[in-house]
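With one protein chain held back, the other chains of the complex are shown just where they sit.
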Amino acid sequence: MAPSDDVILRTSGLRKEFKGFVAVDGVDLAVRRGSVHALIGPNGAGKTTCFNLLTKFLKPTAGTITYNSRDITGMRPAEIARLGLVRSFQISAVFPHLTVLENVRVALQRRRGGSYDFWRSERVLARLDDDATDLLEAVGLAAYRNGTAGELPYGRKRALEIATTLALGPEMMLLDEPTAGMGAEDVERTAQLIRRVSADRTVLMVEHNLSVVSTLSDRITVLARGQVLAEGDYDTVSADPRVLEAYIGTGHA
Amino acid sequence: MAAETETIPFEETELDVRARSYAHHGIVFAALAVLLLAAPFLVYPVFAMKVLCFALFASAFNLLLGYGGLLSFGHAAFFGMASYVSAYAAKSWGLTPELSILLGTAVAVLLGTLIGAISIRRQGIYFAMVTLAFAQMVYFFALQARFTGGEDGIQAVPRGWLFGVIHLGDDRTLYYIVALVFFVGLLIIHRVIHSPFGQIMKAIRENEPRAISLGYEANRYKLIVFMLSAGLSGLAGAVKAIVFQLASLTDVHWTMSGEVVLMTLIGGMGTVFGPMVGAAVVVTMQNYLAAFGAWVTIIQGVIFVACVLLFREGIVGLLARLLRRPL
Amino acid sequence: QGIDVKIGVLNDRSGVYADLSGEGSVVAARMAVEDFKAADKGINVTIVSADHQNKPDIASSIARRWIDQDGVDVIVDVPTSSAALAVNEVVREKNKVFLNSGAAASDLTGAKCSPNLVHWTYDTWALAHGTGQAMVERGGDTWFFVTADYAFGHALERDTAAVVEAAGGKVLGSVKHPFPGQDFSSFLLQAQASGAKVIGLANAGGDTINSIKQASEFGITQGGQALAGLLIFLTDVHALGLQTAQGLVLTEAFYWDLNDQTRAWSKRFAEAHDGDMPTMVQAGVYASVLHYLKAVEAAKTDEAPAVMAKMKEMPTEDPLFGKGQVRQDGRHIHDMYLFQVKKPEESKGPWDYYTLLATIPADKAFRPLNEGGCPLVKQ
Amino acid sequence: MPEAALLPEAGAEAAGALLAVEALHGWYGESHVLHGIALDVRQGEVATLIGRNGAGKTTTLKAIIGILEKRSGSIRYGGRETIGLPSRTIARMGIGYCPEERGIFSSLDVEENLLLPPVVKPGGLTVAEVLELFPNLAERLRSQGTKLSGGEQQMLAIGRILRTGARLLLLDEPTEGLAPVIVQQIGRTVRRLKALGFTVVLVEQNLHFAAEVADRHWVVEQGRVVDMVPNEDLERNRDKLHAYLGV
Partner (left out) sequence: MTEIFGIPTAALFGQLLLGLINGAFYATLSLGLAVIFGLLNIINFTHGAQYMMGAFFAWMLLNYLGLGYWWALVLAPVAVGLLGIVIERLLIARLYKLDHIYGLLLTFGLALVIEGAFRNGYGVSGLPYTIPAQLAGGTNLGFMFLPIYRGWVVVASLVVCLATWFVIERTRLGAYLRAATENTTLVEAFGVNVPRLVTLTYGFGVALAGFAGVLAAPIYSVNPTMGANLIITVFAVVVVGGMGSILGSIVTGFLLGLVEGLTKVFYPEAAATVIFVIMALVLLVKPAGLFGRAA
């Protein structure tokens, strides 16, 4: 295993039970700094649950999570986000009635520090507009900046979500099925986007689209029934007979 | 589940993002100021003051509902408690009106902090019910405590001398003070909505988990709005006690909480000026329907039903849609 | 040209007291104006009315508006003590006249008395005395109170307890119930367990009706305990039905079947009011308005101080309350009556509900002038 | 199972088209989304609707089952015009619908979800057969429906309409978000359904999957059917299809 300063996020013995049902069962995960790490596995393997545990949307039944050598097991979701560990959702999450620009700006507002200033005019936010526009350009949404986010086509919403996440300048991003429900065109665009943004940060993603996984990820962890089934790069993992049986199946190219 | 499929209860608010410009708000505020100055020459000043107190109350409530997305069913607690406290301070301690009102408001903020801190942890209908539960306890307290005078309330509260110098016995003088308080209150609310804080608030209302994942402590934002709303509601209640020289159980009863919901809806929730119009309509209705005796409730009921079925976005909401401008 | 008088009938028109005051009080006021033949005497009377919903804030704001805007000279009726107290303050401040018939608060002519008020019909002191005294005299010397948990209920209990003890009786306990209540069985059972001979109901309206209904269900009267309603009106008995209400002892200031005059007047009233017989509150509105108009005629003005002076100076006389007087503290003095509710088989027809047990003479019926603590009374 | 039992009562159209859609227009409120869809599906065949995001595939299925409020044109099922009928009547004629967003009910547990759609025709799968097809579900029968993982929910959504005996199954992106093994399993299921005489209309983005199961592919573009490719000709037309799909 890599030396610990090389590992940005580590879990040990992570476990989550739901009323007698064990969804995540003693997962040890180590994500290397600067890598793209994929979490794959059959449906119901516990991937989303893992994500929810990492970002504190669920409380682990047992186990610890360390991020940058710091124990974050007991922290609140918003705190984790402020440490630079930011997630996206399996089902796209934008602020539907805000404009596209405002969506990104909401994230940029975090930079202003405490945004509890209810006595100040929102005009002070105009300063952030340029940065927001830059981010939108990066994901190809500049043309939509004044549209209402809820009206964007699905694929664009995902792009907007990524832009919003990037606006926080996260050190590490967690992406849950970033290409789910996208047409081939959008899948391609999104994959490139992920590749681009992963240049100087760590990405942990859940993904079913094996071609995306194989092209993007440096390392893959396969979960099955809440446990780690296999780990390694794509070739190792895809050659593992247990993975073939539990996940990839036969006859797949 | 998905942010897009979630019912965002208040579609009217779309408007305030669609049209980027709020320049016309300046005009509306100016018109409002003129109206406020002229009002006591047009209508009975005591009536105008009543409208203003409720308008402030409804606007404060709307801040929480229309912009915070939180439907409180216990706002009478703040309105009523503040009203009791300021009445008591003015009557029994002989404090000047401005101090009594400040004291009442402070108590409302305090109470808001307490109730808010607990209830914002719940959402939707549960939030409404927790606030109702607390309001019922406040009601019980008001009924039992000595200083509130039971069902007689605190009567014959002196209007007193503002800052010890301006006598408020004259309705018109008092009116201008109330109008000023109201106007400032409305400006505060407007500013809160259009502040960086307000922007985050909107984001939280639209998609709370996402806002949290961006690092915002949603509960803290909600608590602040709750406190602001409670404080401004308290301000309205405190002023009302001085104007009417009376604080009574009516102000803490749950029907008062219901009434403010009604005013907000009739006027148009999530609009800056709607609650004000709604308050004016409801108060006028109560005032002039009183002569209809037993028919009052029937007429009121019919109006509610008609409102829900025909003008759901409220009067100002409808206007805003017709003008294609957020109001 | 004559004197323009505007009368505002302010009462409950939709809540628990709507039947005993409500539209009937307006009918009574109108009858008073007719009977006085005001128009012939150069007094132009208009009557307005409004619903105060038994809330002090609504009552006071209507009173204010009436006086400031609509030129109302005199406000009448106003049941519900808290509302009456609130209106009392407004009328005093604006220096108009307040003829209260509907409210029970004896404070109106006590600590909170006002030079602008006449309290016509009854008050808690009179009720407590009438019923308390009589019950003890008839052997009911141990009491338990079921009291509505608000100032009015407390006052009623306090006043009655004082009377009971003064008459040599004993109060074994009391229980305070939330107001308004629905189920009283628990409280009644506590009353039953106390073994008191009399259960005093220090509540009003729907609460009293429910208490009595459930007392009959639990066989409390059959068990030998008597129920004393401390504030019961004819309309309440009507609502209960004789089957349930029979045997109840109560005090009232007026009953339609007292004498020929009351019968004749009540018949006219019923014709004008859907066949319902008048309550003492409505009778009080009639009599007080009549007296007020006489005072206006005598004073030749509707200015409050002059009219009030005349009202207190002239003895009162009308077909409903007979001869009487308005005291310095505003209290109108007249006879009160102790009634018992008839058994169903004794009743000869609709609204034939009461048997007269005793007449309490005017000088005994009300709190002595010097005991109320009214600042208007020079000691 | 006797083949005849699976035929709709009204008798199939002469050309063997069980479902015939002509000049179908559809709207969401004011926005006109379908501009004259025309397609037909034969008794016992598997047809796919393919096309880019937003082309109108889902909307077409919604129009067929009758939950698109504003629609015009003609949709005949077993010879009977359904365009003006409410969705419950259409469903009772023997059409089963599996929506894109799955539509699992959170107030029902998995078993209740599975048993929910009423049986409209005899001859559907039994519960045991459904569970055999999707073993994941068997373990979770008592769980709240929406507590299942995304993929499990998809299985539940397909499973429940197999029970109803509907002859025509409308499946909207049944493989979305599913693990490859499950996708293969669903492929087998679809083929088995076909063997049993069911007719299936699939909306699919995954051309690979579509090729494995379907007989004909209808290409939808901007609310119109622009092409139809029989599965045998798929290889020959692969480039054209890729162009349609923007791959």
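Assorted remarks:
Lettered A, B, C and D in written order, each chain numbered from 1.
Following the convention adopted for this analysis, a residue touches a chain if its C-beta (ideal position, glycine included) is under 8 Å from a C-beta of that chain, and two chains touch if they have at least 3 such contacts.
Bear in mind that the values here come from a model prediction, so they are computed numbers and not experimental data.
For the chain excluded from display, the touched partners among the shown chains of the whole complex are B, C, D. In the complete assembly, the contact with the undisplayed chain comes from B:R122, out of B:H25, B:R122 or B:R191.
Note on the undisplayed chain: of the listed residues B:A38, B:L180 or B:V308, the one touching it is B:V308. One of B:M81, B:L174, B:L262 or B:V316 touches the chain omitted from the figure, and that residue is B:L262.
Within chain C, the residues in touch with the undisplayed chain are 14-20, 149, 175-178, 180-183, 185-187, 189-190, 193, 205-206, 209-210, 213-214, 217-219, 223, 235-236, 238-241, 243-244.
Residues 65-67, 86-92, 96-97, 99, 103, 105-108, 112-113, 115-118, 120, 144, 161, 164 are the ones on chain D that touch the missing chain. Counting over the whole complex, chain B has residues 7, 9-10, 71, 118, 121-126, 129-130, 132-134, 136-137, 139-140, 144, 254, 258, 261-262, 265, 294-298, 300-305, 307-309, 312 touching the chain that is not drawn.
Assume only the chains that are shown with their structure count from here on.
Each step here moves to a touching chain, and the least such steps from chain A to chain B number 1. The most distant chain from chain B, with centres taken as the mean of CA atoms, is D. The most central chain, judged by the distance from its Cα centroid to the centroid of all protein Cα atoms shown, is B. Inter-chain spacing, taken between the CA centroids of chain A and chain D, is 32 Å. Taking each chain's centre as the average of its CA atoms, chain A and chain C sit 75 Å apart. Residue positions 1-2 of chain B are each in touch with at least two other chains. Within chain A, no positions touching two or more other chains are listed. Interface residues of chain B facing chain A in the complex, by the touch rule stated above, are 1-4, 8, 13-14, 17-18, 20, 191-192, 194-200, 202-203, 206-207, 209-218, 220-221, 224, 228. Across the interface of their complex, chain D is touched by residues 18, 21, 40-48, 90, 153-155, 177, 180-186, 188, 208, 210, 245-253 of chain A. Looking at the complex, you find that chain B touches chain C at residues 44, 46-47, 50, 143, 149-153, 155-156, 171, 244-246, 248, 250-251, 286-287, 290-294, 296-297.
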